[in-house]
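Notes follow the structure.
Note that this complex is displayed minus one protein chain, with the remaining chains in position.
So, chain A:
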Amino acid sequence: MKKDLLVLAFIILLISILVSGTKIQSVDEYYLTHIDDITEDSETVTISIRCDTILDNWDKLSPELKSEKYVPKDGVILKKTEYVLRSGDTVFDILDRAVRHNRIQMEFQGADKNSYDSVYIKGINFLYEFSCGPLSGWMYSVNGKFPDYGVNKYKLKDGDVIEFNYTCNLGRDLGHSFK
C-alpha cells in the first residue's frame, strides 16, 4: 500500500514536470539559447530605427518608395528595443541583430570594401542613400551624439542608446551640425 502511494507521488511528479515544460539542457546549451534573454543583471543597450524626416520631404522621395511598406506612417521602422550587450559588441552588431530578429531588410558595404575601413550602411527597409535627395542617407547616434566613424568601430557599453535615423539633409534635420 505504501509502495503504491510512492509510485503515485512519482507519477504526479512526472506529470508536473511535463506540465511545467522544464527542458533538460546542458549548461552550454542553456547559455547559447538564452544569450539574448534579458535578466536583472544583464547589460543591455537599446536601438531604434526611424525615418521621420522622409515624411517632411515626401516630394523628394523616389516614387517607387512612396508606400507605407517602406515609410511607415509614424516614421518608426523599429521602435526602441532592448538588446543584451555581448562582450565586444559594436553598433553594427546590435543593428545586424535587430534587423535580423525583426526581419527588416538591410544592405551594407563591408569594411574591406572602402578606404575608410568602415562598415557602411547603404540601406535599411529599402531606403537607401540618396533615396530622398542628394543629401539623404542613414546616420546613427549613440546617446544623442553623432560619431563620424563607422558603425563597426563604435564599441558599446551598458545602457547606451542607439538611434538610426534617416536624414534628408546631411543630418541637419536631425539636429546635427558638422564642426
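The definition used in the following text is that contacts are C-beta pairs under 8 Å (C-beta built on N, C-alpha and C of every residue); 3 or more make two chains touch, one makes a residue touch a chain; residues count from 1.
The definition used in the following text is that contacts and distances are computed from a predicted model.
The complex includes a chain that is not drawn, and of the options "ATP synthase subunit a", "GT4 family glycosyltransferase PelF", "Terpene cyclase/mutase family protein" or "ABC-type polysaccharide transport system, permease component" the UniProt name matching it is "Terpene cyclase/mutase family protein". In the complete complex, the hidden chain is touched by one of A:T53, A:S118, A:S141 or A:N165, namely A:S118. The missing chain, though absent from the display, is touched by one residue of A:Q25, A:S67 or A:N143; that residue is A:Q25. Along chain A, the points of touch with the absent chain fall at residues 4, 7-8, 10-11, 14-15, 17-18, 21, 23-25, 29, 32-33, 35-36, 96, 100-103, 112-118, 128-131, 134-135, 147-150, 153, 169-170, 178-179.
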